[in-house]
Structures are given as C-alpha cells and as structure tokens.
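Before any comments, here is the structure.
The complex is shown incomplete by one protein chain, all other protein chains being positioned as in the whole.
To keep things simple, chains are lettered A and B as they appear, and every chain counts its residues starting from 1.
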Amino acid sequence: MTAVNEWAFIGVFMSVAWILPTAPLVISWIFRPRRPNAIKMQTYECGVETVGDTWVQFKVQYYIYGLVFLIFDVELIFLFPWALAYNQLDFFAFGAGLLFIFLLADALLYAWRKNALEWA
Amino acid sequence: MENTCDNIISTLAPCLTQLGWNQGLAEFISTLLGVLLVAIFPLVLVILLIWVERKVAARVQDRIGPNRVGPFGLLQNVADAVKLIIKEDITPAGADRLIYNLAPIIAMLSVVLIWAVVPFTPYNIGADLDIGVLYFVGISSIGTLAIMMAGWSSNNKYALLGAFRVVAQLVSYEVPMVLSLLVPVMLAGTMSMQELSFAQLGMWFIVVTPVSAFIFYVSNLAETGRAPFDLIEAESELVAGYNIEYSGMKFGLFMANEFMHAFTANLLFAVLFLGAWAGPGATAIPFLGFVYLMIKTSIVYVPSLILRATVPRVRIDQMMAFNWKFLVPLAIINVIVMAFAIMLVKTLGLAPAPELASDFLANLPQTAVYILANLIVVAAAGAMIRGSVRRDRLALAAARTQPDSEPEALPAPVAQHS
Partner (left out) sequence: MLELNPTSIAFFIFSVLSIGGALGVVFSRNLIHGALFLIVSLFGGAGLFVILAAPFLAAVQVLVYIGAIAILVIFAVMLTRSMTNIREIFNRQWWIGAIASVALLVVLVVGVILPTWGPGGTNSDIVLSETTASLQDLGVALVSGNQFVLPFEVASLLLTAAMVGAIVIARDNESY
C-alpha cells in the first residue's frame, strides 16, 4: 500500500473505531434503570458529607515532573531521526549524538542535584 | 489475467475491481473491512484476557477462580458484561457531563488505535506507517489525557488527586520507554513495524539488546498501571483513583481498557523484541505467523499476571525515584553504549551481508559484540545501584550518630532508594 493509503486506513480507523466502545454504552443507556435520588448523586467521600468545595491543594511537584518530561520529550524527538539514519552515518554522527545525549544527561543531573525530582 | 480473488484476504480490493466495482469504492470497502477486523479483535480478545487474568491470579493464590459460568468459567466475563450493562449509571452531581462520558471512550480508543500498526503476518498489517514506533508512543500519550479528563470531570477530590498521580506516573515512565525504543530503531534503521519485524529474522532483538527489552518491559508495566506500579487503582489508598465516580458500563470500559492496554503493550514487546511473527514456516503460511505472535505475546503477558499477583505495590515516591534516578540514566547509558557498539560493528565489518541478513549464524558475530555492550550497561547499572545503596547507608549512619537530633524527628527514610 502506498503511504497515502496507510494513513487513509488510520483515518478510517479513527472515524469508525470510536463506535465500538460507544456501542456498549448505548446498549447500557437503553437497558439500565434510572432512579436518581439526591443521596446517590452526592460526591463520594468515603461515606461522609463532603467538606469544602472540590479544590485540591495542587502540589507543584506534579508540574515539575511534567516539565522535565517535556524537556526529555523534545530531546527524544530530535534523537529519533538520528537513530533512524544511524546505520548510514560515520563516526562523526556518533560524536554529535553523544554530545546531544550528554547535554541531556547533564540537564537530568542538574535536576537531580537540585532535588527537583524528589516527590516531597 | 489471473484470478485475483484467490488470496482474498490480501487482495480484496483488486478482486472487487475485477468483478466490476468502482475502484475507489472497492478500496474503501476493503479498508473498512480491515478496520473492522483489526478493531473488533482486541475487544473480543479482552473477554478472554480477563478470564486468563482471574484464573492465573487464582492459581497463584491457591484457589480455583471462576469456574461456574460456562465450561471452566469461560463465560464469566460475558455475565459480568451483561451485569455492568444493566446496572444503573450514577453520574455525580456537578460532573462535567460531556467530558465525563467522553473519557472512557477516548481511553479505549487510545488502545485500540495501536492495533492498526501491529504486523500480524509478514503480509498483513493494518497500516504499515513509516513512523510506526512514534505512532505507538503518540497514541499512548493520548491515553494519559483521557485519564486526566476522567479524574477532572468527576468533580471529586479523590478522583482528581488520583488522576494527578496517575498522570505524573504515566508521563514519567514514558521517558525510559521511548529511550529504550531508540535502540531497535537504530539496529533496524527504520521505524516501521513491519520492517522492524523483517529486521529480526536473523536474530531477535531481545538477544541483541536485552537491556532495552528490560527497560521497555518495566516501563510498560508502569505505563499500563500493572503491578508493582498499580497505584492507579490502589484500592486501599485512593479508593479507585480516577475511577471513583464511574459506575456501570463506563467503569466496565475502564476495566476492560486496562487489560487490553496490558495485552497491547506486551504485544508490542513481542513485535519489537521477540521478532513478531518470525518462526519456522511463517513466511509460507501467514496464519502461522499470527499464531506465533499470539504465543509470544502470551509468553510475555502471563509473567506480568503472575507478577501482579505476587509483588506488593511501590509507593509513589519510590516509583518516581526508581524512574528518574535509575531507569532514565540506565536508558541513556544504554543508548550511548549501543550506539558505540553499532558503530564498532560497522567499522569492524561484522555485520552480515544483506543477502545473509536473515541467517542466524551469520548474525552471531555482531550479536556477540552487542551482548558484550549490554554487559557493560548491566555493570553500569550495578554500579548505580551500589552507589545509591551506599549513599542510603551512609545517610542512615550519619542520622544515627547525631546526638542532638530533635525529639520529634523520625529516622532518615530508608526507602529513598534510587
């Protein structure tokens, strides 16, 4: 198959495949009982009444993990073409990739030493 | 003109065109049938998967497992599905309805879409994309979004907390997974799944890069939320994490999605490291290739089930430390050492000639070099572990010999292992 046909498969897949998980939901919607009452609709908090609104103290650590992941993600995007063409390249390419990865590891080391990767 | 309708599975479109249909329509029908086949297969398989899981967990725990509904309990999941369909669906007050309903569908879609690039036989693959490996990683990251949506839209503190932790875990373990995927791509020189399978005809990649296979396997365990990284559904902690407010079939979809995701991740492990459909007679009889692929996936999947029933859960800070302080540096070292080894093999001329590329014996010299490189990486990993254990020991000794510690200070946490 040509490249366009491959992506046409993916396109048809995305257009059609969402029907398959939706079908049990629709069947359930047809067949299930509906008896809402106020107590059932309450937010779950281990059986007691909820205290305060649904606002959670957001730990900054989650965001830092996301940031570090973002940096690594972009680095990996650069590394993939390097890895693809690696077989055809000479030692200079290994050196270039090594320098790139070394800087990446350096950033990780910085984050490690500055305790940015601790959960607490 | 030969009759193209003989091999109808591979050539449906030309067959229909020959019968007089419009070519575009024939191709569309053939694509649609392929899509339906590839999309329905995992959904049907998940019924069997949940049964296997329950039986294996039961046998590990010295009990029988479901054996009443149907022969050997095989119809247990059909009964469970029917039960979930007719259960009342309690949407909590204040939930964001559109996102709440959309989240399970997108979560399941993110797993089913991966099956489009799995090479079932040497000739049959849904879509042999040039960027097969990156497609798999991209679709996995959409799954992370679905969990975030589920946790947010439930309007529940615990769901939100659970969703944050899950997203932090999934996002963190994606880094070593993608880093370990760089090595098969380097070895084969392509990202297409079918080409990767053909590149393993000489020697499976698990023999060539066992460290990458290990990192990929562990990262997959964490990405799919299986033990010991199953903080996602830690029943004793956040009650069911982002699943709390889901009931009925939506919850069923999340559960089925978890099992399907685990199987799909192991399927990709089999494709990338165990040679996919490669085996005796696979190129002659395509169906045999499909059977081999399923057998290989099961060989990798059942240990993950046994692992689930055996090991305790790790804490979130242990999990993060394990990822960022062990797996990621190990994966980086692995990429560097394997890149050096590939360059070495190329300069020494140990690679087999292209016509001998699928011969086992011709691949042995370069495999020996690669295994040596992997041993170096394992030694580096051992050094890292020893270093971190030594640091913990010194920290503990230093904390003990402090005579002026505050009365309410707890001893230094031992569990900060790297």
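Everything below uses one rule, namely that contacts are C-beta pairs under 8 Å (C-beta built on N, C-alpha and C of every residue); 3 or more make two chains touch, one makes a residue touch a chain.
These numbers were taken from a predicted model, which means no experiment stands behind them.
Among B:I47, B:V60, B:A79 or B:I142, only B:I142 touches the chain that is left out of the view. Summarising the interface, chain A meets the missing chain with residues 3-4, 7-8, 11, 55, 58, 60, 62-64, 66-71, 73-75, 77-78, 80-86, 88-89, 92-93, 96-97, 99-100, 103-104, 106-107, 110-111, 114-116.
Although one chain is not displayed, chain B still touches it through residues 96, 99, 129-131, 134-135, 137-139, 141-142, 144-145, 148-149, 152, 160, 164, 167, 171, 174, 189, 191.
Just so it is clear, only the chains that are shown with their structure count from here on.
Centroid to centroid, with C-alpha atoms defining each point, chain A and chain B lie 14 Å apart. On chain B, the positions that touch chain A within their shared complex are 27-28, 31-32, 34-36, 38-40, 43, 81, 84-94, 101, 104-105, 108-109, 112-113, 116, 126-130, 134, 154-158, 160-161, 164-165, 167-168, 171-172, 174-175, 178-179, 182-183, 185-186, 189-191, 239, 244-245, 248-250, 252-253, 316-317, 320-321, 324-325, 328-329, 332, 335-336, 339-340, 342-343, 346-347.
The residues of chain A lying in touch with chain B in their complex are 1, 3, 5-10, 12-14, 16-18, 20-22, 24-25, 27-29, 31-36, 40-46, 50, 54, 56, 58-59, 61-62, 65-66, 68-69, 72-73, 76, 79-80, 83-88, 91, 94, 97-98, 101, 104-105, 108, 111-112, 117-120.
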